[in-house]
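Every protein chain except one is present and positioned as in the full complex.
Labels run A, B, C and D following the written order; every chain starts at residue 1.
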């Protein structure tokens, strides 16, 4: 189903800039993890209060703060105060109905986009909004839920002493974006599977009424995915155009790579949309085809017996003067007609390619 | 129904610049409210004559004049004279068939757009045209009807001593635009509900002829909504491009936020339009499906009884020499055929998946 | 019907710049009216020869020459010579298959567009090509036909001593354009009416074969109208971009107003086109619906009588040993079956929602 | 049929710049005509060898060389050598599967486009590729076939002492382009005729299976025409943007006129494409309509006789105790039923609007 829009109106009427969490996912506890690293060192620990990150504020190390769960509005407010973040940014972090976008402020960047995760049993997608707040040497990542999305990145920071550890906040930002965009490929794989199996059902076996539901469901999903995925390209273009000192020239080539991936995802989704539209046409065609089959069967069956029944009806009449009734061979002769007539008709129908 | 265009031609033939109220909503009394505020003070009162606002003309406070009801053409004319407004602007205020637009004049800005309100009982939309005339320290808001649209803003001015009270006419303008655009989310919620329930009817229960009407009605509504909503994005872009001293650089970030909302509304409407188009295809498919069901039923039913009736017809014939008629077990044997033949046919139909 | 293109090829093969009247409307007499006005004075009279306008050539008054009927090629040629107009402009004036366009020459402007007039009895449109040749203090308006299109403007010049009388040729040009574009609103009203009544027929009463003709006819009309209306926007944009001294900066705001009207007309037509496309789908659906109804009726009717006829056939057989035939209550019992069986079937069909 | 693309691959694998004639039209003899003219003089003669044009190379007269038939590759190669033409241009002249384009070189211009000619008997189009090579005082026109396309231009050069004779190679180029583009109007006329007659068949008389073929054939033609016509607009835009000294500023106004014609042609084709798409929908609707008619007929016919046959069946039964059989008026009474029942049913069907 398309991400319900019911919550959209929750906030209309409120003053702009009011900090309220808007969204369907409500983690009871907000968990904060801090990863502070430079080329030599790495510190990683869960924190209870934001005061614990104050000490990193003036250090040269890159500090990555992951905030999982958005129900605790105070944390967002506190970050706003500590780092002097614009009120509208804080508001956007808490409202999980954002369109992917990139905003540039004097001393911080704000990126918000959706991470799309396929659910396991049936084809349906979970959307998780990820907001990134990039400052000099600081990256805040706000997530709606506790999940393992960032584990591979953390693992790489831990083990690698490579590029990631040497580079700045912008490279970390790129790594996070790359991870989120690459999630889409998993989604597209499951979409590919769903559509291919649907196509097989339509073209080879017997499409049932249920097929229509699946087509419509997939169509809705694709419309919804496209809405969340296609602005990502634009988001990265905006980052590339940005002249903020927070994005180094060297990171551009990596961002362009993410952009390429985003374009490939968008194009694949567009292709699937076209194929799906074709499937509905094929479904309609196949129903027409089946109706035609049924019709032909009825016509052949009825056409064979209708004249025979008429003949039997004739000799069931009670006229006094019906000479045939007395002929000895009349009855067997009629049986011959009963056998030959259908044969002739069957040959005729075969010629018409109805059989 | 699409907003009737019948009134459009009312004015053709008249000289440009003639002040005539064109529109369907005709409030008998025009009500004027003045809210004059600065960071320390707030004055709010209804006025009878425009002369009462003259005293605010040279003060530094922000003065917001809400004019509800457009039947009194004199008021608009008087404002035109008092503040030296271009004749075409006055004309546009009175003609409620405007496309959303932003116009920049030397010392005033003119914004016109539609506020979309869902009606309660059935799915249908009311359009109210709102015109904003922004001068230095003055905002005129012209509304077609008396309603509670602006109450939350007035309430916030009253209670808050915050940003709204400190800032200038452009921030007030932003607040009004934000309120109007956010109304659309309520509309989209009701649209979502209508389409989802329609989809449920189509896919699960029995679509009736009425469904077609609802689809067409919703389609018309969406076409009409889109016409009024999609130019809002463009309107705000024009405001952002404007170099008028009446729009402060600091307000840009707020306007961009409204623009984001407008884009989200447009994209949602586009999504619903696509889903709706799909629903019509599904409706057509489901009718074909049902026809196929009916056809199969008829075919199965007829195919079973047609040969039996023929058999009964044979032994109803009056030939003298029909040896079977005299056999003792002929009648029960025929009954056996009457029972076995349908069973064979039923098995055949089941194999064909017609049952 | 789409404006016939048959005449398009009339001229191919002729040298470019040959003055020949191409078009379907052939007024026998070409009528010329001169209106010469300044803020104090107005002179208005019909003229027989172009020599009569020579005297206005060097005066400061605005001279408006209306030429109705294009069959007299000499007049156009004479104007070309008198005012040194480019040969291709003269050619375009006489060829009434022009696309709306604006052309800028050193000392004159050329505007050509179509005036769309709905015809009264049925829904169909008449196209009249209007060419405007704007020089300093001179406006030539070429019309295909004698009609009352310009009467309101003339009336306003006569009575008003206002803006129109004080301003230059460019303001007169704007007034003419405004009048022509506003004609479209009348057209759109009649289009609205036609489509709404078509929609009512389709959704409520019984669509007949004729409906299809009407849909196709309206579709053709809309395609044709769009072709003539949508370039008007572009035409006015070109006028606004023009740096010709013949268009004063002050007139821009008026031209932008005409442009707004043209956009509204285009958008309305686009909406109607979408609605019309939907109507064809609804027509197809409603035919399918009706077919389904017919099919259900046949199936119910046949399914009830087919088994009964079979039963009657059984007891019409002539076997010697048919014990039932001798039972006294057999006949009434069978009648009971004849009555109960249909009732059971009817209940079954009602459950299937076929009744 | 779409211009077969089979020949496209003929050349793949060959080195770029190989001069080979690729195309379906193969004139056995290549015919060369030279027309050399200035305002006073005109010389016109067929030549056998290119050496004969050498003498015009340094004269001030305009020399127009028409080469009809492309099988003689040597001629093209020789021109390339004589006038120092780029190898790729020569290749493009010989390959008749070019997209319309304009290319600008230091001292020559290259224009290639298709001339579309309707064939007489049925609706189908012949494409002839025309390449123009424009040098200072020289225009080479390469044609695939010998036909009368350029005769009117030659005639005008001969007789007129007007503009054409006084102006340079660029004006001659314009005249040729104008002639080719105006050919399209003839094509559009025949397209208009074909579609209108198709529409008449569909809406009034009885569409046969053949109609579908015609629709598809026209659709293919329109797709193919559009492919060849729509880039012409772009071609002329490129000419207008060009700063080559070979195109005089004064010729621009003429080229813009050709561009206008090209736009009109493109728009007409687009309109016909839309109408044609509508026709297919109407065809499908009309088939559904007819099926519904057939169905209704069968239903009415069957519904009338099925109950009657059942009644007759009842009194054909052989029960011993059937009191009605002995009643004197039973048989006439039954006849009354046989007459009244159908009348009731017919009234019912008329009410249902099935008759």
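The definition used in the following text is that a residue touches a chain if its C-beta (ideal position, glycine included) is under 8 Å from a C-beta of that chain, and two chains touch if they have at least 3 such contacts.
Keep in mind that this is a model prediction, so the values were computed, not measured.
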Selected from A:110, A:254 or A:331 as touching the chain missing from the view: A:254
Among D:21, D:219 or D:352, the residue in touch with the chain that has been omitted: D:219
Residue touching the undisplayed chain, where the options are A:40, A:58 or A:320: A:320
Touching residues (missing chain, whole complex) on chain D: 1-2, 4-6, 8-9, 11-17, 86, 88, 97, 99, 101, 103, 206, 209, 212-213, 216, 219-220, 223-224, 227, 280, 283-284, 287-288, 290-291, 294-295, 297-298, 301-302, 305-306, 308-309, 312-313, 315-318, 322, 324-326, 328, 330-331, 334, 338
Residue ranges of chain A at the interface with the undisplayed chain: 152, 156, 160, 162-164, 174-175, 178-179, 182-183, 185-186, 188-189, 192-193, 196, 199, 203, 253-254, 256-257, 260, 263-264, 267-268, 271, 274-275, 278-279, 281-282, 284-286, 288-289, 291-292, 295-296, 298-299, 302-303, 306-307, 309-310, 313-314, 316-322, 353-354
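Going forward, only the chains that are shown with their structure count from here on.
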Chain B omitted: connectivity of the other chains: A | C, D
Same-residue or different-residue interface between chain B and chain C, half as cut-off: different
Chain centre separation in whole Å, for chain D relative to chain B (CA means): 42
Multi-partner residues of chain D (each touching 2 or more other chains): 316
Topology of the chain contact graph, where touching chains are joined (line, ring, star, complete, other): line
All touching chain pairs, where touch follows the definition stated at the start: A-B, B-C, C-D
